[in-house]
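One chain of protein is taken out of this complex; the other chains stay put.
On to chain A.
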Amino acid sequence: MFPIIFRRLALAVPLLVIVSAITSLLESFVPGDPARTILGINATQEQYDALRATLHLDKPFAEQYWLYLRDILHGDFGSSLFSGESVLALIGQRLPVTLILVIGATVLSTLVGVLLGVYSATRGRVSRRLFDIVSLLGSALPNFWLALMLVSLFAIRFPIFPATGYTPFAQSPGQWAAGLVLPVIALSIGGVALISKITRDAMLSTLGLDYIRTLRASGVRPASIVWKHALRSCGLPVATAIGITMIAYIPGTILVENIFTLPGLGTTVVDATNQHDLPVVQGVAITFTMLVIAINLLVDVLYSLLNPKVRVA
């Protein structure tokens, strides 16, 4: 178990270096002068020089990047070119909404995906065919469009949930939850398709194994065979699917947050992209990369917990 985790962490270092390098390299392409853009035309030369110094714009690129990397390692992600706000503070303020979406969608798609997958593996040909079609549509139809269809159905035609907006939990837990229902469902559709398909395939191959036959021959109830023994064996592929899904949900939040106007990292990064606010885009890119690394680590740990041979050894 530990070698896998070390391998992951060893990969994390070059990954962060590369992501920050790509975004820094892009910065040298910024049209015009970022310092000028922020300060506007009425600033004094002193103000201008001071800002160039804080952004390291007076240094050659290699040094610029090195200083940026050093700042990141000290927890300094710079500040927004647009609002002057600290990028770290901005991320800290917006991250919770994104995390809630990702976690909520992961939980929902795991529950629904596993249930659907098991159901279709243990039922007949017709349900399998139907399942194939639903799973194809779920994974191929554009997520943002399905999200809009959900809005038009459950927020406009039948106004059950709010169409857009976010209520802080502290203000009203009920409205907070109601506002998250549609975004979480919209985000989880693709994941449900993937998890249910992997569960179905893993379940079908597991049900053909010898030990399942032994259990059947010993008179163990089908429900226990399917839900306890076979599903336990599907743990590894399903955990992999959940990991892939969760990683896909991170960029997925960009569209969903923008559709439902939720104050998360996804809306932040799109606004920053439109405003050429590179420090913010950089900060979000590094946050997303770290989230991907963290999820991969989580899946690795889950792996070793699910595999009795690794656990005992």
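As a working rule, a residue touches a chain if its C-beta (ideal position, glycine included) is under 8 Å from a C-beta of that chain, and two chains touch if they have at least 3 such contacts; residues count from 1.
In the analysis below, contacts and distances are computed from a predicted model.
Student: Match the chain absent from this complex view to the correct UniProt protein name in "Dihydroorotase", "Class 1b ribonucleoside-diphosphate reductase subunit beta", "Phosphate-specific transport system accessory protein PhoU" or "Dipeptide/oligopeptide/nickel ABC transporter ATP-binding protein".
Tutor: "Dipeptide/oligopeptide/nickel ABC transporter ATP-binding protein"
Student: Thinking of the whole complex, not just what is shown, which of A:Phe6, A:Phe61 or A:Tyr211 touches the missing chain?
Tutor: Selected residue, touching the omitted chain: A:Tyr211.
Student: Identify the residue among A:Leu57, A:Val220 or A:Leu298 that touches the chain left out of the display.
Tutor: Here the residue in touch with the unshown chain is A:Val220.
Student: Since one chain has been left out of the picture, which residues of chain A touch it in the full complex?
Tutor: Its contact residues with the unshown chain are 11, 14-15, 18-19, 22-23, 26-27, 29-31, 136-137, 139-145, 148-149, 151-152, 156, 208-211, 213-222, 224, 229, 232-233, 235, 250-251, 254-255, 258-259, 269-270, 272-274, 276-278, 281-282, 284-285, 288-289, 292-293, 296, 308-309, 312.
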